[in-house]
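For this view, one protein chain was removed and the others were kept in their places.
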Amino acid sequence: MNLVPGEPLLHAKSVSIQFGGLRALTDFNLEIHKGDLKGLIGPNGAGKTTAFNVLTGVYRPTSGDVFVSGNRINGRKPHQINRLGVARTFQNIRLFKELTAIDNVKVACLSESYSVVRRETLDRLERGTSALWFTNALHALNNYVDWWRALLLTPGFLREEAEVTKKAEGLLETMGLLHRRDEEARNLPYGEQRRLEIARALATNPKVLLLDEPAAGMNTREKADLMVLIRELREKFSLGILVIEHDMKLVMGICEHITVLDHGETIAAGGPAEVRTNPKVIEAYLGESFAAAHAAAAGSGA
Amino acid sequence: MRVLRFAVVALMALGCATACEERPKTQESETTQGTGAATGAIAASGETGPADANTILIGEVGSLTGPEATFGVSTRNGIDLAIQQENAAGGVKGKKLKVRVYDDQSKPEEAANAVTRLISQDRVAVILGEVASSNSLAMAPKAQAAQTPMITPSSTNEKVTQVGDYIFRVCFIDAFQGYAMAKFAHDTLKVKTAAILKDQKSDYSLGLTKVFNTKFTEFGGKIVTIEAYSKGDTDFRAQLTAIKSAKPEALYIPGYYTDIGVIARQARELGIKTILLGGDGWESPTLTELGGSALDGSYYTNHYSPEDPSPHVQQFIAEYRKVYGAVPDSLAALGYDAARVAVDAMRRAKDLTGPSIRDAIAQTKAFPGVAGTISIDENRNAVKPAVVLKVEDGKTKFVTTVSP
Amino acid sequence: MESVAAPRFSGVPGWLRGPLPILLSLPILALAQWATAQAPFLVYIASIVGVNVILAVSLNIVNGMTGQFSIGHAGFMAVGAYIAGKFSLETKDVYLPFMQSVAASDQLMFVFALLLGGAVAAVFGFLVGLPSLRLKGDYLAIVTLGFGEIIRVIVQNTEMFGRALGLSGIPQRSSIFMVMFWVFLTILAARRIASSAHGRSLLAIREDEIAAEAMGVNTTAYKVRAFVISAFFAGVAGGLFAHFVGIINPGSFTFVKSMEIVVMIVAGGLGSTTGSIVAAVFLTLLPEALRSIFTQLGGGDQTLAQRVDQIRMPIYGMLLVALMLLRPQGLFGTKEIWDVAPKWLSRRRKGMR
Partner (left out) sequence: MNDLIQHLINGLAAGTIYALVALGYTMVYGVLKLINFAHGDVMMVGVYMGYATAGHLGREHQSTFLGATLVFLLSMAGCGLLGFLIERLAYRPLRDKSRLTSLITAIGISFTLSYGFQLDIGFLPGASPRAFPEIIKPHEWIVIGDHDVIIWNWQVISFLIAILLMLGLQILVFRTRFGRAMRAVSFDHRIAALMGIPVDRVIAFTFMLGSALAAGAGILYAIKDTAVQPLMGLYVGLKAFVAAVIGGIGHVPGAVAGAILLGLTEEFVVGYAGDVLRGLGAVLHLDSLGVGFTGSSWRDAVAFGFLIIVLLVRPEGIFGRVTAEKV
C-alpha cells in the first residue's frame, strides 16, 4: 500500500524483543508513510503494546532495527524519538492528572522553545553525528538559557509563551475540548481524556501518530465520532497513523492496512478484506469457538 | 497583582517576626528567690528587658536540653549557687544580681540567637557561657561587637578568647590539658609508647589529640598510632584491634564520658590491658556506670577534685550538696568560679559599663577559685593547674596536680 | 500564564516586566532594614526564618514540582555555607578599590561569596542529581541522604574546613536586606520557573514520568536541572546562614536539618510554593512562640519552656504521621494560597499553577 513513494516515516525491520526467556515480539516488520492509516491487532498479550514500546523507545529491541525518517533509533531515549516525529497515546490513559487540560497540551509544546541553537540545526546535528553528548550539551545550553529567559520574563519568552498558549488552544479546539481548557485532566470524562491525550500527542508536531486503543471504553456513538476524527487528523496534520484497537469494526472501518499479531508473531498483514478472511487470524484472534459466528457476521456485513 | 502578592508575603513574614519580638521568651533563673520579693515578682511575670535600677542582670547561655544537657545543667547550678551567695553577701554596689539563662540546645546558631537576645533585649552586664567551644565561638563575636564582657566557664579551645579583648575564660586551654597528661604519662607513669583514640566529631578531642601528640613526642615518648571514632558510635572494636596490634603502653582517649565506658569495655574484651588516659570530658557520675570495672586503673586530667582539702573548696562542696543534693562536678565548679570572677570584677570596676567591667576582669590576679587559683593572663586565659584523677572501684581519686 | 495575565500589566513596557518586582522590592527591603536597625534580635530571628524559607522553597522545586524525593538538602546548604564562609574568611581584608566605602566593598564581596557558594552547591546538586537518572522514589531518597552524610564526613576530615570545630570568625556581613532579598529572589525564581515551559516539564515528570518522556521531555536532564537549581538556592541559604551566625560546623547540617526542611514542605503541601513559605515561617517561629507561652503559663517553673526544643522533634515526627493520615496533600496540596483562598482574594488564576 505504498501510496507515497520514498523513505518511510517509521520503519521496523525484523524487530524482535525478548524478556528473559519470553519472546514478546518476533520478526516484526512495519512501514508507515505519510498519509498511511494502519492498524495493529491481535488478542490480549499478543505483543501489540510491546511493539509500540519498541517503536517509541521505551524498550530496546533485542535484534532488528527501527528507523524514523531514515535514522536508526535503537537505544535512543523516548524523548529523542519523539523529537524525530513519533508521538503516541497510552492504553491506560497517562495524562498529567493534576494539570489542567491546556497545561497538558502545553507540556508537549515544549520542543518549540529553542533559544540559542535552533531546532533545525539541532536535528541536523543529531542526524549527522554519533557524538550525542555534543547535541545533549547544546540542548542543555538551550534549557539553561531558557531558565534565565523565564526568570527575567524577557519579551522573547513572553512571546513564546503566548504562541504556545495559542497553539495549545488551537489543538484543544480541534479536539473539541476548548470548553475544558482550565479543567484538571483527572476531572474530565473518560472519552474526553482520550481525546486530550491525542491533543497532547499532536502538540509535539509528530509525523507519525501511534494510538493505543483510542476507542477503549467508548460507546458506539463516541466511536463513530472518533473514526471521523482520526481521518480528519490525518488530512489536517498530514500524518501517518498506526492504531492498536480491539474493536474490529473500528479497525476494519478506517484502516487501509492491518497487521495481526499473535504471541509476538505476525500472522497476517494486508488490507481489511484480506485479513478478515484469513483463517489463521480468525482462529488465533477469536478462538475457534467464535470462528463460525464471526464468519457469519462478516458474511452478513459484506 | 503578582508584585502585590509578593509584597504581602514579605510583609506577613515580617509581621510574624515582629509579633514574636513583642512576646519575647525568657527563662528566669530564680536565684533571687527569698532574697528579694520585688525581683521575684518580676521574674514570675515572665517580663523581659533590662532590669530595674536595683538589679544587675547577668546573662547565661547553656545547653539545658538535648544530649549535652548534663554539662549545661551542672554549669547553671554552679552559677546559681554563686549568685545566691553573692546576693546574700550584699550584691554589687548595693544592687542585687539576677541571672537570665537561655537554652541553646548545643547548637551554634541557637547560641548566637540567645546571646543576641541577651545583649539587645535584656542588656545584660556580663555574659557567662558556653561549655562547648563551638557555641562559645558563635557567641563571642556578638559579645565583642556589643562590648559586653563574656566569660566562658569551660570552653577550652584557644580560639575562643582570641575573638577579642572582651572574651575571657576561667579554665585552662586544650593545649595545657594535653600537655598535663603527656607530662604525667611520661614523668609519673613512665610510659614510653602511647596510642590515641580521638573523637573526630569533637573539636575538643582533636585539640587534645594534637597537643598530646606533640608534647608526648617532645618528652621522648612515641605515639604508635592514632585512630578515630565518631561520638555516638557503639562499636569501637575495629579501631581497638588496630591499636592493640600497635602494642602501646598507654591509650589516650580524649573523648566524652558517653563513649568512654563502652570503649573501655570493648578494649578489655579484646584483651587490651594498657593504661587508659583521658581528659575532662570523662568527668561524669555515669562514667563508671557505663565503664564498670573496665575503667579501673585509668587516669584523667580535670579542673578540680572534690577531694581538694582547701577549706573554701570543701565549703563550696558542702553548700552545693545542701542545695542540689550531689557532689559538684568540675563543670559546676567552673560555673561557680566564672560567676564569682564576674561578680568580683564588677565590685572592683569603677562603673558597670562594659569597658569598665572588662578592664576589671582582665586585672583578676590570684583569685581563689574552687577549681584552682585563677590569674587572667594577657591572652585573657586563666593560668591554673590541672589535677590528675584515677579511677578505682567505680570512684575517682585525686592523684596529683600538674602546674603550667 | 504570564501572557494570559498580560492585560493587567498592559501599562508596563515588556522589558520592565521581568525586573519590576525586584525593583519594587528594593525600597521595601530598605525600609525594613532601616526599621530594624535597632533590633538585632528581630533581625536574627527574621534571618533564620528567611534561610528556612529559602531552603523550603528550593527543596520544593525538587520534591514538590518534580516529584523526586530528596532528603539530603542540608548537604547542599553545608556546601554553600562552607564555600561562602571560607571565601569570606580568606578575603576578610580585601578591599575593592573601585567601591566607594569599605562597607560597600564588603557587601559586594558578600554577594560574590553567596554566588560562589550557590554555584559550588549547584555543582554538587548536579552530581547528586545524576543518580536520579537511574533511581526512583525511595531509592533516590536514600542516596540523597547518603550524599548529605558523605559531604558531612568529608568536611569533618578536612583541615581546610576546620574539621569538627568548623569555621569560626566568619565576618558578619549579613543584613535583613540581604536575607530578605534572597528570599524574595528564590520565591520569584520558583514561581517564574513554575509558570514556564521548564516548570511545566517538571510538573509533567511529577505527574507521569513515562508520559512526559513520550511527549519529548528529556526527563533525566530536567530532573538533574531541578537538583541543580534547588541546590544553588540551598547553597545561597547556607552562605547567608554562615554570615549571620558567624560560625559553622558539621553539626549544623545533619540529617535532622534536612528532615526539618522536609517537614516544612510536606506540611505546606508538596508542590505548593506558598505552602512551603507559610509552613517554613510557622514551624520556625512555633518553638519560639511555644517557649514564651510556656513561660507565661508556667510562672516560676521553667522546665516546660526549656523543654520546647526537646519536645519539638518528636512532635515533628507525629505531625508528619498525622499529616499523612489526615491530609496527605499538606496544607495547600499542590495548589498555591490564592487557589484555595476564598474567592475575594482571587478572581481569576484558573489554570495558573
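Order of writing sets the labels: A, B and C. Residues in every chain begin at 1.
Here is the rule we go by: a residue touches a chain if its C-beta (ideal position, glycine included) is under 8 Å from a C-beta of that chain, and two chains touch if they have at least 3 such contacts.
Just so it is clear, the model here is predicted, and its values are computed rather than measured.
Residue-wise, the contact with the chain that is not shown comes from B:Ile226, picked out of B:Val160, B:Ala180 or B:Ile226. Contacts to the hidden chain, counted on chain C, fall at residues 69, 71, 131, 134-135, 137-139, 141-143, 145-147, 149-150, 153-154, 156-160, 163, 210, 255, 259, 262, 266, 307, 310-311, 313-314, 316-321, 323-325, 328. Residues touching the missing chain, restricted to chain B, are 66-67, 69-70, 200, 226-230, 232, 234-235, 237-239, 241-242, 244-245, 258, 261-262, 265-266, 269-271, 273, 286, 289-290, 292 (touch as defined at the top).
Methods note: only the chains that are shown with their structure count from here on.
In terms of which chains touch, the assembly is arranged as an unbranched chain of neighbours.
Every chain gets a centre from its CA atoms, and the centre nearest the mean of all protein CA atoms is that of C.
Chain centres here are C-alpha means, and the one lying farthest from chain B is A. For the pair chain B and chain C, the distance between C-alpha centroids works out to 34 Å. Separation between the centroids of chain A and chain B, computed from CA atoms only, is 71 Å. Contacts with at least two other chains are made by no residue of chain B. None of the residues of chain A touches two or more other chains. Across the interface of their complex, chain A is touched by residues 1-4, 6, 14-15, 17-19, 188-189, 192-193, 195-201, 203-204, 207-208, 210-222, 225, 229, 334, 350-351, 353 of chain C.
Listed in rising order, the residues of chain B touching chain C in the complex are 1-3, 5-7, 9-10, 12-14, 16-18, 20-21, 23-30, 43-44, 46, 64-66, 103, 105-110, 112-113, 116-117, 119-121, 133-134, 137-138, 141-142, 145, 157, 159, 163, 199-203, 205-206. Residues 5, 8, 20-21, 24-25, 28, 32, 39-42, 44-46, 48-50, 53, 156-157, 162-166, 168-169, 172, 180, 183-184, 187-188, 191, 241, 244-252, 274, 277, 281-282, 285, 288-289, 291-292, 295-296, 299-300, 302, 305-307, 309-310, 338 of chain C are the ones that touch chain B when the two sit in their complex.
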